[in-house]
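Every protein chain of the complex appears in place save one, which is left out.
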Amino acid sequence: MGLQSQDFARISATNMRPPDVRHDFEVAKLIDVSKCIGCKACQSACLEWNNLREEVGFNTGSYDNPHDLTPNSWTLMRFTEWENPQSGNLEWLIRKDGCMHCADPGCLKACPSPGAIVQYNNGIVDFVSENCIGCGYCVKGCPFNIPRISQTDHKAYKCTLCSDRVSVGQAPACAKACPTGAITFGTKQAQLTFAQTRVADLKSRGFQNAGIYDPPGVGGTHVMYVLHHADQPQLYAGLPNNPRISQVVELWKGLTKYAGMAAIGFAAAFAFVHGIVARRNDVSRAEDREAEHVIDEEAARGRQA
Amino acid sequence: MLHELSRRQFMKAAGAGIGGSVVAALGFGGAEEALAQAVRPFKLTGTTETRNTCPYCSVACGVIMYGLGDGSKNAHPAIIHIEGDPDHPTNRGTLCPKGSALLDFVHSETRTKVPQYRGPGEREFRQISWGEALDRIARLMKDDRDKNFIKTNQDGVTVNRWLTTGFLAASATTNETAFLTYKVVRSLGILAFDNQARV
Amino acid sequence: MVVRREEERTTVDRYPGRVRVNHWVTAISLILLALSGAALFHPSLFFLSGLFGGGANTRALHPWIGVVLLASFAILFVQMVRYNFWQKVDTQWMRHIGEVMSGHEENLPEIGKYNGAQKIVFWLMTLLILVLFGTGIMIWYEYFGASFTIEQQRFGHIIHALAAVAMLLVVIVHIYAGFYVRGTMGAMTEGKVTGGWAFRHHRLWLRQEAREGVIDERQTPPRRHTVGPAE
Partner (left out) sequence: MTNSWTDIKNTDLIVVMGGNAAEAHPCGFKWVTEAKAQRGAKLIVVDPRFTRTASVADFYAPIRQGTDIAFLLGVIKYCIDNDKIQHDYVRAFTNAPYIVKEGFGYQDGLFTGYDEAKRDYDRSSWEYELGPDGYVQIDETLQHPRCVYQLLKKHIAVYTPEMVERICGTPKDKYLTICKMIAETSARDKVMTSMYALGWTQHSKGSQNIRSMAMLQLMLGNIGMRGGGMNALRGHSNIQGLTDIGLMSNLIPGYLTLGTDKEVDFSTYMSTRGFKPLRPNQMSYWQNYKKFMVSFLKSMWGPAATAENDFAYQWLPKLDVPGYDVLRTFELMSQGKVNGYFCQGFNPLLSFPNRGKVTASLSKLKFLVVMDPLQTETARFWKDEGVHNDVKPEDIKTEVFELPTSCFAEDEGSLVNSGRWLQWHWPGAEPPGEAKHDNWIMAQLHMRLRALYQKEGGAFPDPIVNLHWPYRDPGEPEPDEMAKEMNGYVVSTVTDPVDPSKVILEKGKQVDTFGQLRDDGSTACGCWIYSGCWTEKGNMMARRDTSDPGNTGAYSNWAFSWPANRRILYNRASADLDGKAWDPKRKLIEWNGTAWAGFDVPDIAPGAKPQDVGPFIMNPEGTARLFARAMMKDGPFPAHYEPFESPVANVLAPKIRGNPAARIFKDDLAALGTSDKFPYAATSYRLTEHFHFWTKHVWVNAVLQPEFFVEISEQLAAEKNIQKGGWVKVSSNRGSVYAKAMVTKRIKPLICDGKTVHIVGIPLHWGFTGAARKGFGPNSLTPFVGDANIETPEFKAFLVNVEPSNGPATS
């Protein structure tokens, strides 16, 4: 895989762990939902930077346009109108949805194609279209329902955290565009520190349960949220409370894989050995002769009938 | 002046160069490497930067337009990307959903590209030359002005107004265009003169 | 007229051409499915996708081969099911399976066209193919990705994987039996077995076939001696 293999922390469907020797800064995007005005500049900037376009859709009585993530729309504002039972106030919770760039990526775990999904040392989880076979396993692996398979080229697509911009030292397009600074980009460490100040500000404004969303179930993420109601993430258009890779997927990609291989190997080996050591199960001359008698006898019976 | 080289732009140009070399160092440069495909090559390296102002609202965010070509004679400039200007004190590089999509405005399929004319009762436009269009318009204007120009009112006061033709100016044009428009329109005595500030 | 007396030997017709064709279509599908499936199942076997022109093609072909398998096996099922109903004698026979594995069949009860083990293989394959096809549909993302919830698909995946392993085990048994019990392969290649083979492994079946009648194809003596219920 050449020199750059040293820049990978993880590579899909490979037994050899990448050397992971280059110690890069872990980067992170912080989405401060309390600052977000749902203007969709991030969606716009994403489409423009990645030279992607979407079908012009319809209005279905909501502000979510397009209505879901697609192979072209890698990020999406999800709008939720919620009446806070405590304060009685209406809250318009607007969450920018997209790849969370998990430290322990379920998509990568599920992927059967070597090198189709990689994780760089800086934490970015990237799809390598050239190696993608379009099986859709990543969709099952992802705890956030993010990857989308193109019906045109049958490859999986999702936010790259603008790996092309980051590789030349620039912030992702959405983070740069965000008018209110709800999306910021930096090293994960710095972002966490900054997020604390935001949480403090929110608490001072009466959001007692304000907090950071950096779910440990997936080893933390490289896209984090600041939420006014960190105790109820599901309020924000169903953000998982405690996301983790599905047990079923773990089992499928874990035990099953090895046990299955073992069973088959054992069976084959047994047959081989048996074939060598066991007494031949063959027809003897005697049995050939007895067969003739049986045939005559039965044929005769047949005639009398 | 097509574009001016500002401090940041210089840095930026250099930055792109460094960026490029960084990519190579990381090994994302070699196309022969399967995984090199993982990272898309930075698409702005070597483009020409031009500073402009977002034409939409009056926050007037600074934008940088990235143009095809290096300005050499045979390279026809074309805008391939537009992004916020980090130097601009107001937007500091950010852009709203409209500003972020300015590229599609510049290249909109429904931009006007040729002069068109529609005659009385006709169902469709047809293309005409600039010469025809302007001659015809000037003629229509003069005939109407000569016919309906009011030099003095009933009391014999000089009023020099032309009320039968009106002009709506665009509050998205530059001050310079606005002033030129003002001179031309007022010199004709037009009073039905307005712009979006009214609505 | 299925028992033939030939110059050198006596043979019994076991499988007509149409059955053999079906069997081999099924067999080849199974092998291709095993290879392509394995490529997607374990990274170490991903190289097998090379046989199908790369990962993407493997992903695209595998389910279609599955469809072929289902079709051909369905016909095979119709052709064979009537010989595969379980009988008491099969149970007795199964008790002596150890002797079979060690090459002794002297003390086995006389059995018909199929023995217990063969019937078990038949029914297992039927069941597993149905399971594999069902779960296969659930995880056939290109066409059915939208028809099942992600959670359902996750279960589809694991069940498909487990069923596939089971299937491979059955297939290994089946193929090995074919090799180990000498003279068996002929049944699926030329379609006939020797009288001795029939006598040793499926005596009851041999009796039935013989009762149907015997064709004497020997050239000498020249007089034609035909036998049969006609007379």
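Should a chain be cited, it is by its letter among A, B and C, assigned in written order, with residues numbered from 1 in that chain.
One rule holds in what follows: a contact is a pair of C-beta atoms (placed from the backbone, for glycine too) under 8 Å apart; a residue touches a chain by one contact, two chains touch by 3 or more.
These numbers were taken from a predicted model, which means no experiment stands behind them.
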Could you tell me which displayed chains border the chain that was left out of the figure?
A, B
In the whole complex, of A:A9, A:I94 or A:A110, the residue touching the missing chain would be A:I94
Residues of chain B (touch criterion as defined above) contacting the omitted chain
1-4, 6, 48, 50-62, 65, 67, 76-79, 82, 87, 89-92, 94-102, 104-106, 108-123, 125, 130, 133-142, 144-146, 148-149, 151, 153, 155, 157-199
Kindly note down the residues of chain A that lie in touch with the hidden chain.
34-41, 43-44, 47-48, 53-63, 65-66, 81, 83, 89-92, 94, 179-182, 198, 201, 204-205
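What we mean here is this: only the chains that are shown with their structure count from here on.
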For which chain is the distance between its Cα centroid and the global protein Cα centroid smallest?
A
Comparison of A-B and A-C by number of C-beta pairs in contact, larger one
A-C
So what's the Cα centroid distance for chain B and chain C, whole Å?
75
Using Cα averages as centroids, what's the distance between chain A and chain B in whole Å?
43
Indicate the whole-number Å distance between the mean C-alpha point of chain A and the mean C-alpha point of chain C.
40
So in the complex, which bits of chain C are touching chain A?
3, 9-10, 39-44, 46, 49, 54-56, 58-60, 100-105, 139, 141-142, 145, 150-151, 153-155, 157-158, 161-162, 164-165, 168-169, 172-173, 176, 179-183, 194-200, 203, 206-208, 210-214, 227-229, 231
So in the complex, which bits of chain B are touching chain A?
15-16, 18-20, 22-23, 26-28, 30, 33-43, 45, 81-84, 91, 93-101, 103-104
Parts of chain A lying in touch with chain C, wherever the complex brings them together:
13-15, 112-114, 116, 131-137, 139-140, 145, 149, 151, 154, 246, 248-249, 251-252, 256-257, 259-261, 263-264, 267-268, 271, 274-275, 278-285, 287-288, 290-292, 294-295, 297-299, 301-303, 305
